[in-house]
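As you look at this complex, bear in mind that one protein chain is not there, while each of the others sits in place.
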Amino acid sequence: MRVLAVASNTFREAVRDKVLYVLLFFAGVTILGSKALGWISIGQDIKIVKDISLAAITVFGVLISIFVGTSLIYKEIDKRTLYTILCRPLHRYEFVLGKYLGLSFLLALVTGVMTGVACVYVIVLGGTLDGTFFEAILLIYVELLLITAFAVLLSAVTSPILGALIVFSLFVLCNATNILIDLPQQVKGTGFKQVLETIYYLVPNLSNFDIRAEAANGRAVPAAYILWTILYGAGYTVMLLVLASLAFQDKDV
Amino acid sequence: MIKRWLIIAPVAIALAWVCSFTAQPRIDRIRAPQTLDEALLYLPNEKLLTHFTAGMSSIVADLLWLKCVQYTALHFISDRKFTWLNHMCQTITRLDPYFVSVYRYGGMFLASLDANDDASLRLLHAGMKRNPRAWELPYEAAMVYLLNRRSEPGAQETAAAYLGMAVATGNAPRFVVEVAQGLLNKHNLVDIEKGMWEAMLKSDNELMRDLAERKLLELSARETCRKLNEAVQVFAQRYGRMPQEINELVSGEILVSLPQDPLGGQYFLDADGVVQNTSLLDTEIERHAVALRRAIDEFKAGNGRWPQHLDELVQRGLVAEMPAYPYKDRTWKYDPLTGALE
Partner (left out) sequence: MSSVKVIVTEALTKVYRSHLGKVAARAVDRLDLEIGENEVFGFLGQNGAGKTTTIKMLCSLLRPTSGRACVCGKDVRTREARRLIGYLPENPYFYEYLTPRETLDFYGQLAGLNRAGRAKEWAKLSELLDLASIASQRVREFSKGMRQRLGFAVALVGDPSVLILDEPMSGLDPLGRRRIREVIMQVHAAGKTVFFSSHLLGDVEQICDRVGILVRGKLTVTGRLDELLTRRIRQIEIIAAGIDGAHAMPPEFRNAFVRRSEDGEHFLVGDMESANRLVQAVYAQGGRLFSFVPVRESLEDYFMHQQEAADASLGSREQHVS
């Protein structure tokens, strides 16, 4: 119950953040403007709309998750709203979890709104929506939850700007981890290859969550894939939240 | 307090890695066919591009395709040299392997504008491997053979085989089915045609499944006709003359009995002594009739009156040539006053 109190407060405060609405506005513009690109290509204007919608949901979702997430705990410390809360009989990890949940609700809402706009737009343009489209959005949301957990961890230990930079850099790098598997095929020597492969398994592979190409082209994705990927994301998310709670446990405020 | 760190943190991290080690290989296995096979064919820098577009590869593919289209249009107008077309198409399809339009139109441009049918076919093959349900790609491959390579021996047969593959995807539109059938029939590529229809039996589309069933029956009827023709030859050898009518094959002890027509028609001998099947002929009549009907209506729309006789359709170029009436002893009946056709 305490966790939910913190979560609901976090949600209400984040919803007031003007940055949120600016980002949503630009997401909307991007999605609606995608038709323009469709006019100057051959044979795939609906595909472009779907592509851009999914990309907009991803990019703006990541931006919100990074910018709001990294400042989440830091803002509380800076503005000292934290003092009267942490002296209450709640565990410190309950506070971290509450913040995280609040932000997760916000992201769900934001994702839902952008999805709604995209769906309506696709239907209006005469395209069809299949299951893969929504599965892609589901996986994007799971990815956002993972990134947010990492942002919350960083917000407990460092300043928002540094935190944002770190999360963003790791976001780009972790999308490229497949390189650890592909490149070694051109490199001789199995020892080095083994090391790279091990690193591949240890570092989160964000490209698992990327079924946007399949969704835009209307290809079906097996349910097993979705489930395994969700398990994968859940594992790392839980780890990051545990680390965030530990980091915050003894922090001086 | 410090003790807690040492216990909980490693447990949490270990848990995450357990999930990773169980899930990741399975994920990779499901995804594997797409990413790992052609690693050695492409230059390393192209592969790097895929990795570092951070999940935006599909969008980047879209934008590159736009550039590619513009590039093609530009050079079509100016110097007709499309040096980078192939490279661009390869990069785009690497970024988005399911981008059917790029394989299709890229292949088309490469073959028709750049006269590079090898590159075109390579591109189309790559596309067919990754998108087995896309009918457009074998269709375009067939077109390459029919247009670019028409003077090559066996080109038509290869094209027919490709068209068969196109139909076998189960998604091909009607006209492709007809062209495929026509070509396969013409070159007597019965096995390919049979395979094509059998694949169609698994289609999601009920119409397609019914069509495939019927076509398989027609195939077997054709096969029976061929066997009956062989029987006629045996008869001719034994008795030194052609049989007058088909029942003579039974009475002449060449056959035990006349085979049944699963389509409900009849086998008979035509004036030239060739075995025919009424159902097959009726189907052909229908097919030609539809085409003629369309041409006649087009004529009426264009000229405001019904054509005087069917040759006018040929004269006006609405029909390439008048199809022969399938029953050799009859011809098309046409009434110029009402535009009715039989």
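Note that the chains take the letters A and B in the order they are written out, and that residue 1 is the start of every chain.
Definition applied: contacts are C-beta pairs under 8 Å (C-beta built on N, C-alpha and C of every residue); 3 or more make two chains touch, one makes a residue touch a chain.
Every value quoted in this text rests on a predicted model; they were computed, and no experiment measured them.
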Displayed chains contacting the withheld chain: A
Sole contact to the chain not displayed, among A:Leu63, A:Leu90 or A:Val172: A:Leu90
Positions on chain A where the hidden chain makes contact: 1-2, 4-6, 9, 12-13, 16, 79-81, 83-91, 250, 252-253
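The definition used in the following text is that only the chains that are shown with their structure count from here on.
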Centre-to-centre distance between chain B and chain A (centres being mean Cα positions), rounded to whole Å: 43
Residue ranges of chain A in contact with chain B within the complex: 37, 40-44, 47-48, 51-52, 54-55, 58-59, 171-172, 175-176, 178-179, 181-183, 185-186, 200-202, 204-208, 210, 212-214, 216-217, 219, 222, 224-225, 228-229, 231-232, 234-236, 238-239, 242-243, 246, 249-250
Footprint of chain A on chain B - complex, ascending: 1, 4-5, 8-9, 12-13, 15-24, 26-28, 30-31, 35-36, 39-40, 44, 47-48, 51-52, 54-59, 61-63, 65-66, 69-70, 96-101, 104-105, 131
